[in-house]
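For this view, one protein chain was removed and the others were kept in their places.
Let's turn to subunit A:
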Amino acid sequence: INLLFFAKSKEIVGQKQTQIYLPKKTTGKNILEGILNEFPGLQLIANNVVLSLNEEYIDNNTEVNLRAGDEIAVIPPVSGG
């Protein structure tokens, strides 16, 4: 699964993009935990990020079936506009 980092999360992890293995059938909460396991530095901002899956926001309870080629992004609080 493609994993993208932005803003503060990109600075913490030191890369904009990587690959991650996640269980196929999972929830937003589990995905975040999987990401935190691999990148514990993100714990610092974990309470204030949301995730997106294929460019749609997901929350802790969203149930998903992941497929190869899916894209997840770590989205810190936005400040556009």
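Methods note: contacts are C-beta pairs under 8 Å (C-beta built on N, C-alpha and C of every residue); 3 or more make two chains touch, one makes a residue touch a chain; residues count from 1.
In this section, contacts and distances are computed from a predicted model.
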- request: Report the protein name recorded by UniProt for the chain absent from the figure; options are "Origin recognition complex subunit 5", "Molybdopterin synthase catalytic subunit", "WD repeat domain 75" or "KAT1 transaminase".
  value: "Molybdopterin synthase catalytic subunit"
Statement: Out of A:L3, A:I35 or A:V49, the sole contact with the unshown chain comes from A:V49
- request: Determine which one of A:L22, A:I35, A:I58 or A:A73 touches the chain that has been left out.
  value: A:A73
Query: Going by the touch rule given at the top, which residues of subunit A touch the chain that is not shown?
result: 4, 6-8, 10-11, 45, 47-50, 52, 55, 57, 73, 75-81
